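With one protein chain withheld, the remaining protein chains of the complex are depicted in position.
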Amino acid sequence: MIAELSWLIPAVPAVSAALIFLIGKRLPRHGAEIGITAMAATLVLAIAVAAQVWRANVGVTIDPEGGGGAFLLERAVTLAPLGEDIAVQLGMRVDGLAAMMFVLVALVSLMVHIYSVGYMHGDARYTYYFGLLSLFSFSMLLLVIASDLLVLLVGWELVGVCSFLLIGFWWERKEIQDASMKAFLTTKFGDVGLVVAVVALGGATGSFAIGDILEAVEAGEVSHGLLTFALIAMILGVVGKSAQFPLHTWLPDAMAGPTPVSALIHAATMVTAGGFLVARLYPAFHESAAATGTLAVIGAITLITAGLLALVQSDVKKVLAYSTISQLGYMIAGLAFSYVAGVFHLFTHGFFKALLFLGAGSLIHAAGSNHMEAMGGLRRFMPITFWTFLLGSLALIAVPPFAGFWSKDEVLVSALDAGGYTGILVFALGGVGGLITAFYMTRVLYLVFAGQYRGHGQPHESPASMTFPMIVLAVAAVGIGWVNLPVEAVQARAFSSWVMYDLGYWVEHPVEFHPFLALMATVLALAGVLGAWAIYRTYPERDPMYHLGIVSHVLERRYYLDDLYTDLISRTAVRDLMGPAAAWTNDAVLDGVVAGAGRGAMGLGRRLYRTGDQKGLEGVVNGLGVSALWSAARVRLAQSGNVQLYAGAMFVGVVVLAVAFAVGGN
Amino acid sequence: MAAIYPLTFAALLFSVGVYGVLSRRNAVLVLMSVELMIAAVVVNLVAMNEIVATQMGDPLLTGQAFALFVLGIGAAEVGVGLAIVLLLYRNRANVNVDDAELMKY
Amino acid sequence: MDAAEATQIDWFALAPELAVLATALLVLLVELFLYGQRKRFVNPLAVVGVLVALGLVVALAVDGSDRAAFGEMFVADSYALAFKGLFLSVALFVLLISYRYFAEIRTFQGEYYFLILSAFIGMMLMPSARDFVMLFVALELVSIPGFIMAGLRKFDPRSNEGAMKFLIIGILSASTLLFGLSIVYAFTGTTSLAGTAAALTDVTREPLLLVGTLFVLVGFGFKVSAVPFHFWAPDTYEGAPIPVAAFLSVASKAAGFAGLLQVSFVAFEPLSDAWAPVVAVIAVLTMTLGNVTALAQRNVVRLLAYSSVAHAGYMLVPFALVRPGEAALNSSALSAVLVYLFAYAVMNIGAFAVVTAVARRHPGRHLDDYAGLGQRSPGMAGSLTLFLLSLGGTPPLVGFFAKVAIFAAAVEAGQADQAGGYVLAVAVVVNTVISVSYYLRVAGRMWMSEPTDTAPVQPGYALGFAVGGLAVLTVGLGVLAPLVTHVADQAVIAAGG
Partner (left out) sequence: MWESAALSVTVFLPLVGAAAIALIPHAKERSAKPVALAVTLATFALSLLILASYYLGPAGGQGRAFIVDVEWIPVIGAGYRVAIDGISMPLFVLTNLLTLLCVVYCFHHIEPPGRPRAFLGLILLLQTGMAGTFVAFDLILFFVFWELVLVPMYFLIGIWGGPHREYAAVKFFLYTMFGSMIMLVGFIALYFGAGAETFSMVELSQAAAGGEYGIVFQRLVFLAIFLGLAIKVPMWPFHTWLPDAHTEAPTVGSVLLAGIMLKMGTYGFVRIAVPMLPEAAVDYAPFLAVLAVIAILYGALCCMAQTDLKRLIAFSSVGHMGFVMLGIAALTTAGVNAAIFGMVAHGLITGMLFFVVGSLKHRYHTSTIADIGGGVLQTTPRIGAILTFVAIASLGLPPLPGFWGEVVALYAAFNPAEAIVDAGLLGLFRVLVVFGAIGTLLTAGYFLTMLQRVTMGTPPRRWVDAGLQDVSPIELGAWTPLLVTTVVVGLVPLLVFGITRPDVSRILTTALTG
């Protein structure tokens, strides 16, 4: 059975990374071929494994009481004994979730590999780049497959470093160095929490194996307080890695890296690791209301704030970055209420957001700038990019029947079902978020593709190596959502049962499909689209519509109200007030805090070193020496050179001793 | 005869010697003061031998014998001392002990 | 005892002393008939004599039985033999050091060798003496030649001055000692050590008696240059010919300790609980003052002088641990002193030997003369480094095990609930660190700074052999510490009549 071979899935990229670093330079295609072949092989394996899990999980009927029954394959070898009865195990934990991640990671990674052949063509460190890509894929897959929290931590840190190295890929430039540092250190800050959590869980349950930990937790062997402590600590890690409020500020800066990297790491895979981790330990989180509540609140705040920020970006990648943060917010919030909702959104989002980034890359490649002012009218020059980008945007805007629609709907529904303050909060903000999403994506579409080309240079369609991956992902963006159709016609809710860790749980927590609710969401989305359309339709050159005489005049008049609304609400309220306000808080406050923390540590270090170490401790040590010499200078004066003084001293000594002696002696 | 008299006498003699050693600048006088101290010792030994021997029969008259040793060796010491003083005089044309402080600290 | 047995004499027991005596006289005689360069051949003669004596000591040790003479005023037991062995070996090395030095001064060689040999006779009598009279004679026999030798550089006012100071302080302390003895005699009525001990066990402790014992201790305190009776040492060492300085800082100090051992471990042992605390104070004062003053020295000989004062302090520590009737404690304290003396002799003579060699080119003996010695003559510098590190107590050199012995004695006492033991141990630790800092300054000067003149030091065969041999001993006795510790452990004072 193929799942037994799952260990090959991370192994293959690892080998390819090693090969690229060792012999890549000497190969005709400078190592790219190794990476692509390896990822292709990985993808095949991943699909095979996924298929097996599918066969095992989907469509089996289970009685509500029985529970269990989900596919789970655990294999482990002891990597090292740590203490009396605890060890770290190198092993694999293959279940629906893992299989799903395999497919996602492998596919996106393969696409990015192919895309990069064109995008990075002619770069000085081409081979190094592909080596890092493979290394990253390995690390990510290791994180996914790990059956042991320590090994998972290994993967977790490795992806962090790969991200650090890839963001700082062009390390000559200062701001890029800073961006990579900021990314690594901010996530590392979260990792402090994760490490504590791992240690705590291991300490509480006496094992680092995820299986054992979950069993122990479900059996209630872990005190509730300790569990909550560990989970909250872990959420800190999640917040860092998945760029949640308030640790999200690193992700936009991370856009300094090559665009394909943004697509792979900062959209589809690494940033979703947080969500994955929560899903991995879902039974544990399910035990602690405090933890899930925290998740919900954080997710809600993130999705709305990030969405607002996306409104005021002129850099296309920045827009996508903020939208990623906001979508991650949806995932985290969704996980708070329903396992499936979060995981499903993670899945679909991976595809279409990767697509959007690749599209953005293609645009930048063509226009030679990230800024949308320098674009415009690109539809004519690069049709494929346009269409794929459009599909991706629709998926993100969550227009039925595109992928995003199904998953986001799932989140909102589960939030509503769950109810309670958090539920309502997530539901409400999620709805508004939908509107905002639609607004900014439409804005991007108009600014980039509509109207005349405003930039310099000769825009052109990207080479096949870049368009092909976009097409593939576009297909996914359209169709991938259907794997979880709520209708009984085909295999209903296949995805849900596919990724489920415990079918019994699935029976207890069915997610209904509310047509009305879906409709409302769609309407909101469309409202956003309309608002944006109303504003950006005419930007910036004169719209031919104006020259239709009375008709246009009437239209103009008819649009007074419209303009009023849009002016007042959309432009003024949303874009000019809330957006900047959010932006300011972000840059000034949060970012200030993060940077300030760094500077503060530095300053503290300096002060500590100068006064504490060099003056204090050092002073004590040297002081002893100095005082010894000082006393030496004094004492030697007794040696006056005059023999009679010597004799005197001698007799004084005798007398003193004699007295002491005669008195103390008896 | 009570032991206290000779003891006190010797002690006084000794103290005078010490005073001389500490106060006299002339090396020869210093040496003579030393002789006083040694004399004090001799007095002690002889007297004590007399008294102690009567108490616990000491056939060998240790004290007396010891006194002889002391006298002999004391003489030798002072002899050597005078030689050194002479040397000092030859190099420095005076015999003041407290001028001799080439070496200090 | 009666006159009959008092006059029995075991000549074999006296043989080593007699051998040295014969040599001394022979040297004095032969020197008269040698002229100019030839005079220096009296040195080998003396060496031969010392070797003969050493052989006799070994013979006695092999024979093993405790022998006595002069009505047990003189005893040749394992303790005495151990010391005689030490003294004669020291004599050997001192002679080797002296050879070239005096051959180059070309004055009073006969006298010098005669004096030093007679001083050694005194030393050899010291550990055998079991009677205050004999002890006093031995002490003076060590001192008086010392006075003369210190002044042997007649042309050098420093030498005169040193001799004068040595003399005055010497005579003072001698007479103090005598006065103390006379008082003690007043209470005990005997001058034999064992007799004194017996008499003191159940005596009412009148202040006068205690003062008497104190005076006696003071007399030896001068010999071992303990604070505050140490002032003469630096000046005298500086003025004296370097070989003589070596002799004073090692041999006569060792003799002083030998005497002090007999006095305090045998004669005054019953009163030890009274005087031991005082000795403790003296010990701490001595080591601290010596080390701290040494820190400020720029003249190497003075530096070594103060360091030898400090070492006297270490060696006084075991004396402070003596307690009436606690045989086990006292014997381990005793052997600690012996071990330290052996080690100290080896490393300190070594240091002085190198100083002698360097002083041939740089009579100033200033620290700067040693700059870059490591490049000029690595052998000398290496050996001196060894000696200094050993003095600092670095393993595996012999000085380390000496320190261990002291620590062991102190801590054992501490275990036997005298907390003072621990205090003394810590005091030794702190002082060791201080001392290492100035030893390292010399070592650093030799290796870490550039030489001021490049010509290598030419020690000559005798001196070179001495330095080499002592270096080997420093390491060898360190690694094979049992040799020393065993001897020290075997050496027990057979309290004579």
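The letters A, B and C name the chains in turn, as written, and every chain counts its residues from 1.
In the analysis below, contacts are C-beta pairs under 8 Å (C-beta built on N, C-alpha and C of every residue); 3 or more make two chains touch, one makes a residue touch a chain.
Please read all numbers here as calculations on a predicted model, not as lab measurements.
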Left-out chain, listing which of the shown chains it touches: A, C
Sole residue of A:44, A:464, A:523 or A:604 that reaches the chain not shown, by the stated touch rule: A:604
Contact residue for the chain not shown (choose from A:108, A:198 or A:654): A:198
Options C:105, C:281 or C:433, residue touching the unrepresented chain: C:433
Sites on chain C contacted by the missing partner chain, in the whole complex: 335, 389, 392-396, 400-401, 403-405, 407-408, 411-412, 414-415, 422, 425-426, 429-430, 432-433, 436-437, 440-441, 444, 447-448, 481-482, 485-486, 488-489
Interface with the unshown chain - residue positions in chain A: 78-84, 86, 88, 150, 153-154, 157-158, 161, 164, 168, 171-172, 174, 177, 181, 184-185, 188-189, 191-192, 195-196, 198-200, 202-203, 598, 601-602, 604-606, 608-610, 612-613, 617-618, 621, 625
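One rule holds for everything that comes next: only the chains that are shown with their structure count from here on.
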Graph class of chain-chain contacts, one of line, ring, star, complete, other: complete
Length of the line joining the C-alpha centres of chain B and chain C, rounded to whole Å: 26
Gap in Å, rounded to a whole number, between the CA centres of chain C and chain A: 80
Distance between chain centroids, defined by C-alpha means - chain A, chain B (Å): 99
Sequence positions of chain C contacting 2 or more other chains: 164-165, 168, 172, 176, 234-235, 296
Junction residues of chain A - those touching two or more other chains: 636, 639, 641, 643, 647
Chain C to chain B touching residues, read off their complex: 2-3, 6, 132-133, 136-137, 140, 143-144, 147-148, 151, 154-155, 157-158, 160-165, 167-168, 170-172, 174-176, 178-179, 181-183, 185-186, 189-191, 208, 234-235, 238-239, 296
Interfacial residue positions of chain A with respect to chain C in the complex: 625, 628-629, 631-633, 635-636, 638-639, 641, 643, 645-647, 649-650, 652-654, 657-658, 660-666
Partner chain C, residues of chain B touching it in the complex: 3, 7, 10, 14, 17-18, 21, 27, 30-31, 34, 37-38, 40-41, 44-45, 48-49, 51-53, 55-56, 58-60, 62-63, 65-66, 69-70, 73-74, 76-78, 80-81, 83-85, 87-88, 91-92, 97, 100-105
